[in-house]
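All protein chains but one are shown in place.
Letters A and B mark the chains as written, and numbering starts fresh at 1 in each.
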Amino acid sequence: MSASAWRNRGHVAYGAFIIHRLSGLALTLFLPVHFLVLGQALSGEAALDVSLRWTQAPLVQTSEIALVFLLAAHLTGGLRLLFVEFVGWRSEAQKMLIASAGGVAAFCALVFALNLL
Amino acid sequence: MSARAETRLWLAQRASAAVLALCVAVHLATMIAAVRGGLTAAEMLGRTRGSIAWAAFYGVFVLAVSIHAPIGLRTVASEWLGWRGRSADVACTIVGVALLALGARAILAVTR
Partner (left out) sequence: MSTLAVSVWRGGRDGRFQTFMVPRLDAQTVLDVVTHIQRRLDPTLAYRFACRVGMCGSCSMTVNGEPRWTCRTHVANVERNGKLEIAPLAHLPIVRDLVTDMREFFDKWARARGQFQPTKTRRDDVARVAPSSAGRLAIDAAIECIGCGVCYAACDVVAWNPDYLGPAALNRAWTLTNDVRDGAGRARLAAVAGDAGCHACHTHESCSERCPKHLAPTASIAGLKRATALAALRGEL
């Protein structure tokens, strides 16, 4: 009806949902590529190395770091959901859970990036 | 699909999520520890080749993902594309089977 409808979504838990859903989609799109690259090893070590050489490119490295973040974020966000759904709801803890989930995911991506570069 | 079947689907997604929580934690730790300034085939295969343990681990991982991802896709297709019903269910099942097949092939490739 109007653009201000977006204001209704401006709270942390909604952001957590968007990250969770988009990361899930991105990972699902990435997986077949990942499996196909690994499958190169069927043709021998050299064939796999050809594919892995692509991963030296800066654009690919940035994507890898992003993927690690998305994987970690999907994991931590998912753990939060499992907690809310199976353990229970603690209203005071909600925002803290989301913040921790984001923090842990960012930390994983950061450590990976530091090792990679 | 009946409410009971949909409930079972939800349960399968949550159960596979719990399994994946463990698998992904191990996978993340492995990646962070193993990838130093890039990764060569020799480095990776040196760890996984001939390893029953890694084959078993990745086997569980691939199976769980093949259950988890399609159910998630089904929900996204329904809510964001308005794609529901039999054809959507079939499409998601095909995605699951494809992931399982490609994943199994990848495991074979790196562990044999």
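Criterion: a contact is a pair of C-beta atoms (placed from the backbone, for glycine too) under 8 Å apart; a residue touches a chain by one contact, two chains touch by 3 or more.
These numbers come from a predicted model, not from an experiment.
Residue-level contact of subunit B with the missing chain is found at 1-8, 10-11, 14, 75, 78-80. Interface residues of subunit A with the unshown chain, by the touch rule above, are 1-9, 11, 13-14, 17, 21, 81, 84-86, 88-89, 91, 94.
Everything below uses one rule, namely that only the chains that are shown with their structure count from here on.
Listed in rising order, the residues of subunit B touching subunit A in the complex are 14, 17-18, 20-21, 24-25, 27-28, 31-32, 35-42, 44-45, 65, 69, 72-73, 76, 95, 98-99, 102-103, 105-106, 108-110. Touching subunit B in their complex are the following residues of subunit A: 21, 24-25, 27-28, 31-32, 34-36, 38-42, 45-46, 48-49, 52, 55-56, 68, 71-72, 74-75, 78-79, 82, 85-86, 108, 111-112, 115-117.
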